[in-house]
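The complex appears here without one of its protein chains, the remainder shown in place.
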Amino acid sequence: MNNSINSDKNAPRLSYITKALASSYEKHGGINHLEGPNLPSKHEVQKLVKLLLTIMFPGFYEEATGNKDHLDTYLMAQCSSALECLSDLIQKSLMHECKEGANCKRTEGECWDCSVEIAYLLLENIPEIREIVNKDINAAYKGDPAASSYFEVVLSYPSVRSISVHRLAHFLELQNVPYIPRMMSEYIHEKTGIDINPGAKIGPGFFIDHGTGVVIGSTAVIGKNVKFYQHVTLGAFSLTNVDKIRQENKKRHPTIEDDVTIYAGSTILGGNTVIQKGSIIGGNVWLTRSVPPYTTVTVDSPYLIFKQKNTVKKYEVDYQI
Amino acid sequence: MNNSINSDKNAPRLSYITKALASSYEKHGGINHLEGPNLPSKHEVQKLVKLLLTIMFPGFYEEATGNKDHLDTYLMAQCSSALECLSDLIQKSLMHECKEGANCKRTEGECWDCSVEIAYLLLENIPEIREIVNKDINAAYKGDPAASSYFEVVLSYPSVRSISVHRLAHFLELQNVPYIPRMMSEYIHEKTGIDINPGAKIGPGFFIDHGTGVVIGSTAVIGKNVKFYQHVTLGAFSLTNVDKIRQENKKRHPTIEDDVTIYAGSTILGGNTVIQKGSIIGGNVWLTRSVPPYTTVTVDSPYLIFKQKNTVKKYEVDYQI
Partner (left out) sequence: MNNSINSDKNAPRLSYITKALASSYEKHGGINHLEGPNLPSKHEVQKLVKLLLTIMFPGFYEEATGNKDHLDTYLMAQCSSALECLSDLIQKSLMHECKEGANCKRTEGECWDCSVEIAYLLLENIPEIREIVNKDINAAYKGDPAASSYFEVVLSYPSVRSISVHRLAHFLELQNVPYIPRMMSEYIHEKTGIDINPGAKIGPGFFIDHGTGVVIGSTAVIGKNVKFYQHVTLGAFSLTNVDKIRQENKKRHPTIEDDVTIYAGSTILGGNTVIQKGSIIGGNVWLTRSVPPYTTVTVDSPYLIFKQKNTVKKYEVDYQI
């Protein structure tokens, strides 16, 4: 029955489609692996993130890790795979972004050596990143009475996965690796609904409850032991000259100091906005000014209208938190 | 150790479960591939979307596409697979939805020919769809100073994937293909948190920043160069007679004209609501009336309450955007 796809009538159509696509790629680009240096693919970056997560939390993601006696062998194998995958991705990114073009004096081999060096640096930093993520896990356990154990937090909290991947991606961002950090953050955004730009600086003990809809911009700075709920945005003001802003790369997103809690649905905007130590921002707040230390900010109670058949009553909203 | 699953005690339970399930399927339906014509499965639709995305952006998703010399061969193979997969899905959908039932005079072969025709039409339209998506990509690059290049946008912006799949699904919707368009849009909703009904008409140069939580209803109409932020809803008013509305299929969702920007968390409702050219809708706005051209709409500053130990201060919210 399938033969009508390749019928005499349709065969020329297929050949026409192929030509039209080729000329569309020619015109608009948007093709990869075919013209000039190869870019990393989504598929490779997913593989990398999964490998790094099994190194961060052995046994939590994959089926079998062997037993304790073979830990060394297991780790050696995982780390080798990660180094290879990471070096390859970094080299592709560096070569694609190379500003020198034909003038670049580095050989491909030297570029590879540089990629391997960055890959090693990341792996060497994983123990330190684990120290910090351990504080994030404790913050999640302490912050949510529905969490029944440390293990449940690692196994099932999107916050832990999201912040772990962020800390790895942020490290690569600091090494000026193009593409990869943002692709890693988008991968975990896809999985958790939490969108943290790899540029954001985030202190230890960070916990996001539920998480869906959280957005943290590239120049945001967050201190220690900060807690967010779902739908919190740390954003920038509207932009009239995007190209200029891109070049200057000024701070456009807020600073959140230590021990701050921000409830669901709140939006905080602007590079000069500072939420100082110990403050609490209630739900659905729209904040574009700084907040002094140990301050609770809530929306000034608007009213709620309760309508029944014959009666209408008006109550103040109680933004209790 | 596993044997107790099939122990003498448990064997009758398994047989009981099997019978109970069979009779539950009998009673409530909800079974596929077993009764009457087969429906498309989620798995096949996922495969289709992945194939179409590799044709839209060769090399960005999969690992290897070969080199430029082999582009023709590669494209021919990808397009053949897509045509086969798509024709099969369309035929299943058409046959399942067939209103004629036993009275249908078309042979299965004729139904297949019609499915192949629609599959070819979609593939033949991909170059044109790429023209439009190219404008979407440029809009993303121009609209976000955190985007470092055209390539980064294609590699890591959920907006690009979401709108690309929408434009493909919308084309199939216009061909009256049942099931598949909605399944494609739900697949990409799952991946991006952006929920665009395939019925929505969207002009070129559309960009959704961050995206999580965006909802665009089936009869919404969006002009050129429109920009949304996360959590924007284009919705319908509450429904008292759903069956009647389903039959009439009237416009229930808003119209957004060219060059409009809508900030995070805003909700716009109703089929007669029109946001005219060049207007800006601020954050957290709830809008059920039309807006004239070049108008900025913001919530009338409610107050924020700042409480510290001994002091309470009240500030107007500054809905700066």
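Observations on the structure shown:
As written, the chains take the letters A and B, and residue 1 is the first residue of each chain.
The working rule: contacts are C-beta pairs under 8 Å (C-beta built on N, C-alpha and C of every residue); 3 or more make two chains touch, one makes a residue touch a chain.
Predicted, not measured: the structure shown is a model, and the values here were computed from it.
Considering A:P58, A:G271 or A:P292, the position touching the chain not shown turns out to be A:P58 (whole complex).
Contact with the omitted chain, checked across B:H96, B:K224 or B:K307, is made by B:H96. Not every partner is drawn; the one left out touches chain B at residues 1-2, 4-6, 10, 13-18, 20-25, 28-35, 38-44, 96-97, 178-179, 182-183, 185-186, 189-190, 193, 195, 197, 199, 212-213, 215, 217-218, 231, 233, 235-239, 242-243, 245-246, 252, 265, 267, 269-270, 284-289, 291-292, 294-300, 302.
Contact between chain A and the unshown chain involves residues 55-68, 71-72, 75-76, 79-80, 83-84, 87, 108-109, 112-113, 116, 119-120, 123-124, 126-127, 130-131, 134, 137, 142-152, 154-158, 191-193, 210, 212-213, 230-231, 261, 263-265, 283-284, 299, 302-309, 314-315, 317-321.
Keep this in mind: only the chains that are shown with their structure count from here on.
Rounded to the nearest 5, the angle that brings the Cα atoms of chain A onto chain B is 120°.
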